[in-house]
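What follows is a set of notes on a single structure, which appears directly below.
Only a single protein chain was left out; the remaining protein chains are all shown in position.
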Amino acid sequence: MIELHDVVVSAGEFRVGPVSFTVDAGGWTTLTGPAGAGKTTLLEAIAGVRRVDGGRLLLRGRDLTHAAPDERGVGIVYQHGLLFPHLNATGNMTYGTRDSASATALAERFGAAPLAGRSVSTLSGGERQLVALVRALARQPDVLLLDEPFGALDPARRSATGIELQTLQRETGMTVLHVTHDRAEASALGSRHLAMQAGVVNERIETMRRARLVRRAADAEGEYLEVEVDGGLVRVPVQEGDAS
Amino acid sequence: MTRRRTHVMATVLTIGASCLLLALLLWPMVALQWRAGLTGVRLLASDAELRSALALTASTATIVTLVTVLLGTPLAWLLARNRIPAPALVNAALELPLLVPHPVVGIALLLAFGRASAAGQALASIGVALTGSRWGIAAAMLVVSAPLYVSAAREAISRVDPRQEMVARTLGDSMSRAVWRVTLPQARRGLLAAGIVMWARAVSEFGAIVILTYNPRVASVLSYDRFTTNGLDGALPVAAVLVLLALVPLALLRGLRAPSSADADANA
Partner (left out) sequence: MRPVFVTMLLPLLIVACRGGSSAPADTLVVSEAASLSTPFRAILDTFARRTGAVVQVENGASLELARRITDLHRVPDVIALADEEVFPERLVPAHVRWYARFARNRMVIAWTDRSRHAEDMDSTRWREILLSGDVIVGRPDPRVAPAGYRALLMYELAEQYYGEPELAARLAARTPPGNVRGSATELAALLAAGEMDYIVEYESVARAQGFRFLSLPAAIDLGDPGRGAEYARAVVRVGRSDSASGVGTDSISERRGAPILYGVGVPNAARHPEMGRRFIALVLSEEGRRMLRAAKVDALAVPEIVGDSTSRAP
């Protein structure tokens, strides 16, 4: 679905690449790595927001290296939302689509319905992320790029949103590329995992292939994830640098 | 020096300097209105020549401003987004008319578009003459005031995060649609202010206009005319009325800066 061949992207003085990897259609792929590695830059290059300086980028088998963002059919959700301040929440969410009914339905699904009509400046960080998510989803893109989209949400909301999005992804067959530095979350949501280090992207060992995150909770022993694997429930403790 | 004395001295200097500057700016205007303001307003009723001069000035300035907004806003956007290949050259082209003495601007326009020039002859073939016509007034007004608009518009647009345009594009907008739906609404107040500044500048122009068009007379030319024929008593009321006319855009500007909240109108 998404293929990068020796892609080089410049962001000011910072240069990412050459990077090569592929993302298969219809799956949820995560991309982890330390801060400053260039993950956001790569996402922007795939969305067409940032210019590619070298290499080739293919989407759906077509070379769209220099195609305009509005020709790519790719949605992107930024870490800080990047909402339009002159529109209210509803204006933002319905921006990309004429079908306001489906946008409203999506808003309800992701718990953003109460935010309708609120002005952007009154929204909290987490609320902005929800609005940004609905805004991108409203266009029903077949490729969705997520850049740390849940970071400002409280834990309960974070897991619920993740689950809901995962469900939606399965329903629509949307291809998701999810950048996060939360390994546990990556493991729980994604079916394929890429790791980025010093500008190089490698496949991470695929584990928990068919895992599905049920919820994230904490008890006396610490935080843990409740995950459904192969039909059964498993409890996975969350630890720093968890790679399992 | 102790901190407190420094502070006091700084305050005194600041207030003193501000008062001095404000006095220098306001006093002549007050003196003008005191001497001739009432006469000028009364003249409006009886003096058809004055009325038509004011109407000509205001209408031509308005048309020129609208044209500049149309032509200059895209240029301002290109400049703000650094999409101009030789920005230094373009900026110089924009700033030059502001630095050149006004009669020289008029003469330069003559050289470029006058009867004796190639461009002028082309214009003549479609019935447009630069001198002695409203076209001359418009051309002079445009050259001296359009740079003000483009600069200010560029500033207003650059204050809007360009990434928002990009986000809009990922949501399906072409570049121009994105600018129209996202950037311009947010730059709206700055653009409006820029237009008003430009209009005020166009209305007050004299030197560049008079070279090209003496008849029909704009208000500034009329006031100079009245000075020559009627002396101060003839010129001051016209000048006073012109100043009052200029208060209109000032009032509009103030209305813009009034507390309209910086956030969302519910439009999409």
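Here the chain labels run A and B in written order, and each chain numbers its own residues starting at 1.
One rule holds in what follows: a residue touches a chain if its C-beta (ideal position, glycine included) is under 8 Å from a C-beta of that chain, and two chains touch if they have at least 3 such contacts.
Source: prediction; values computed, not measured.
Across the complete structure, the visible chains that the omitted chain touches are B. The chain not shown here is touched by just one of B:48, B:70, B:88 or B:126, and that residue is B:48.
Of the candidate positions B:28, B:132 or B:255, contact with the hidden chain is made by B:132. Considering B:29, B:58, B:90 or B:107, the position touching the chain not shown turns out to be B:107 (whole complex). Although one chain is not shown, part of chain B still touches it, namely residues 1, 6, 9, 43, 46-50, 52, 107, 110-111, 114-116, 129-133, 210-211, 213-216, 221, 224-225, 227-234.
The criterion applied here is as follows: only the chains that are shown with their structure count from here on.
We define each chain's centre as the mean of its Cα atoms; on that basis chain A and chain B are separated by 48 Å.
Contact residues on chain A toward chain B in their complex (touch as defined above): 44, 47-49, 68-70, 72, 74-76, 78, 82, 84-88, 90-91, 94-97, 117, 119-121, 135-136, 139. Listing the residues of chain B that touch chain A in their complex gives 161, 163-164, 166-175, 181-182, 185-186, 262-268.
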